[in-house]
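The complex appears here without one of its protein chains, the remainder shown in place.
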Amino acid sequence: MELFFDLLLVFLLVCTIAVSLSKNLLNSIIIYMSFSLVMSVIWILLESPDLAITEAAVGAGVTSILFIITLKKIHAILKNESDPDHEETKEEHHE
Amino acid sequence: MSVGNLSANYQEAIAMIMFAIGFSNLLLQKNLIKKIIGFNIMDSSVYLFLALKGYIAGHHAAIVTDGVQSVDAYINPIPSGLVLTGIVVSVSVTALMLSLTIRLYSRYHTLDLDRITTEVKKGGF
Partner (left out) sequence: MSRKVSEKEYEKTLTFRLRQWLSGAKDPFLDTVEMKPQQQIRESEEVIREHELQHQRIVEHSYDVEHNAQVRLFRKFYKLFSVIFCLCLVFILLVGVSSLPQYGHEENPVNNEVSARYIERGLQETGAINIVTGMILDYRAFDTLGESHVLFLATCTVLILMRRDKKKYQETAEHNDRIYEPKNDVILQTTARVLVPFIELFGIYVILGGHLGPGGGFSGGAICGAGLILYLNAFGFAKTERFFTGKTYKCMCFGALACYSLAKTYSFYTGANHIESVIPLGTPGAILSSGLILILDICVGLVVSGTMYTFYVMFRKGGY
């Protein structure tokens, strides 16, 4: 159990470093989603089930969805130009 | 300065390192969205630290089972309650920051904070 807990903590650290270093915005957001999910499992190992349910619904759900919606709005306004500081993501347009 | 309990409290040390990584995201990243993600990482690390303070080894979750009501059977419920409020407030703050980012982008067409401040100084709002 201790080993599993330590592995999860190391995974958290790796996730945070990966979020800072990734170039693609969509990748960062998906890594953040997995960070939230692992946090949810850690709450259970720390014997707080309320926090686990809330973090799973809110962190890996609503917050990440809001990030992705923000990306969509920003791309939509940009239309087809390419902006160097804007870090392209390969996001397919809605059909 | 002695090392003290640093090796015994390594989980809390990891939470503090995560806090510093999130903080360095705020300072060193140029993109606004990455800064907001760094802010969220700082939030989560503080909640992790709080919940670690409330954990007692060997005790169970704070739900009364079989009528056992002694202090020896349950973890400390207080930090858990504080973090519960904090998680929901964190999502509200994130939504607020993201909506501000969208409006900033629709006005200045860039996500780089340096360029936005330069544009503001040049031409007013």
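Here the chain labels run A and B in written order, and each chain numbers its own residues starting at 1.
To be clear about the criterion, a residue touches a chain if its C-beta (ideal position, glycine included) is under 8 Å from a C-beta of that chain, and two chains touch if they have at least 3 such contacts.
A quick note: this is a predicted structure, and the numbers were derived from the prediction, not measured.
Residue-level contact of chain A with the missing chain is found at 48-50, 52-54, 57-58, 61-62, 65-66, 69-70, 73, 76-77, 79, 94-95.
The omitted chain makes contact with chain B at the following residues, 1-6, 8-9, 11-13, 16-17, 19-20, 23-24, 27-28, 52-57, 61-64, 69-72, 74, 76-81, 84-85, 87-89, 91-93, 95-96, 98-100, 102-103, 114, 118, 121-122.
Heads up, the rule we're going with is that only the chains that are shown with their structure count from here on.
Interface residues of chain B facing chain A in the complex, by the touch rule stated above, are 11, 14, 17-18, 21-22, 24-25, 28-31, 33-34, 36-38, 40-41, 44, 47-48, 51-52, 54-55, 59-63, 75, 80, 83-84, 87-88, 90-91, 94-95, 98, 101-102, 105-106, 109-112, 115. Contact residues of chain A toward chain B in the complex are 5, 9, 12-13, 16-17, 19-20, 25, 28-29, 32, 35-36, 39, 42-43, 46-51, 54-55, 58-59, 62-63, 66-67, 70-71, 73-74, 77-78, 83, 85-87.
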